[in-house]
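All protein chains but one are shown in place.
Up next, chain A:
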Amino acid sequence: MPQWIAACATDDIDEEDVIRFDHGAQTFAIYHSPEGEFFATAGRCTHEDVHLCDGLVMGHLIECPKHNGQFDYRTGAAKRAPVCEALRTYPVKVESGQVFVQVAE
């Protein structure tokens, strides 16, 4: 049963940046787009087991800190080798200054 989990406050993430959010055994990356929207993806790169939270957000792309592979964090699509496999994305909502991620329990 999917659940909405509070991940962080909206001002915990600078615009055009990313933070890590752990919930149970799962790890997520939460993004703040240049337009002020929020998005969530799986926290680890699909190429190797590396946290995306240390990467660089450029517009709607997240660049992985290990080999510079890129994903569109809005859709999860792989955009630059060496990543080939898409990133899983999760629904996000903002309420009263809090960012919620919908997590499958």
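To be clear about the criterion, a contact is a pair of C-beta atoms (placed from the backbone, for glycine too) under 8 Å apart; a residue touches a chain by one contact, two chains touch by 3 or more; residues count from 1.
Methods note: contacts and distances are computed from a predicted model.
S.K.: Using the UniProt record as the reference, specify the protein name of the hidden chain from among "ABC transporter permease", "Fatty acid desaturase", "Tryptophan synthase alpha chain" or "Electron transfer flavoprotein subunit beta".
M.R.: "Fatty acid desaturase"
S.K.: Among A:Met1, A:Ala25 or A:Cys84, exactly one should touch the missing chain; which is it?
M.R.: Of the candidates A:Met1, A:Ala25 or A:Cys84, A:Cys84 is in touch with the missing chain.
S.K.: Just one of A:Asp11, A:Glu35 or A:Asp49 touches the chain that is missing; which is it?
M.R.: Considering the complete complex, A:Asp49 is the one touching the chain left out.
S.K.: In the complete complex, which positions of chain A touch the hidden chain?
M.R.: 17, 47-49, 54-56, 58, 63, 65-68, 70, 80-82, 84
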